[in-house]
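Only one protein chain is missing from this complex, and each of the others stays in its spot.
What follows is subunit A.
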């Protein structure tokens, strides 16, 4: 589902070029839950942004959900992203003026993947799947952090994308809520999604299938996580 080969990304800085990623090779299959760990500045978020088509690589190749992202123009990426990738952020990033259900319906609206009359039932179904159907008509500010993150996950699933990318989704949650969110990602992977999660969590046993460690923009370790 995800193929990354010899990926490099450098950023121009006042003091010269800064290599955020160098020679990264990673593959993620459908049904696999991969956690990417590393210190701050190791290149985790850069990698995730490249996988989501949010950023463009300086060198190398990225294929996600059948598309060579390094070859696709920016203008086409938005529609592709809406259909192929579900993104989850540390700070949830729900739109504050829309209700939870409307937030979930938004990707369906933009991508036109679901007929208008079927959007709300589907959004309620997704919210029910993540356990917050009762809060469908509240605005995000009325929900706890964990509930907001569940809503964000429901939104990421709105167009049934094959790839889920999560950037420190548990970083702003208490430990029990974090475990519940990790459980949701595990379940999504079991359901056939390719899940890539950037995290600082140390104990991922029982959730992730593989652990990729980045050090100074390079893959230092890529190992299976023991159950």
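In the analysis below, contacts are C-beta pairs under 8 Å (C-beta built on N, C-alpha and C of every residue); 3 or more make two chains touch, one makes a residue touch a chain; residues count from 1.
The criterion applied here is as follows: contacts and distances are computed from a predicted model.
Chemist: Missing chain, UniProt name, options "aminomethyltransferase", "Sigma-70 family RNA polymerase sigma factor", "ABC3 transporter permease C-terminal domain-containing protein" or "Cell shape-determining protein MreC": which is it?
Modeler: The record for the missing subunit names the protein "ABC3 transporter permease C-terminal domain-containing protein".
Chemist: Going by the contact rule already stated, which one of A:83, A:138, A:186 or A:218 would touch the omitted chain in the full complex?
Modeler: A:83
Chemist: Of the listed residues A:105, A:143 or A:164, which contacts the missing chain in the full complex?
Modeler: Counting the whole complex, the residue in contact with the absent chain is A:105.
Chemist: Out of A:8, A:54, A:67 or A:133, point to the residue that touches the absent chain in the complete complex.
Modeler: Touches the omitted chain: A:54.
Chemist: Against the chain that's been left off, what residues of subunit A make contact? List them.
Modeler: Within subunit A, the residues that touch the unshown chain are 14, 49, 52, 54-55, 74-75, 78-79, 81-83, 87, 93-98, 102-103, 105-107, 109-111, 116, 155, 158-159.
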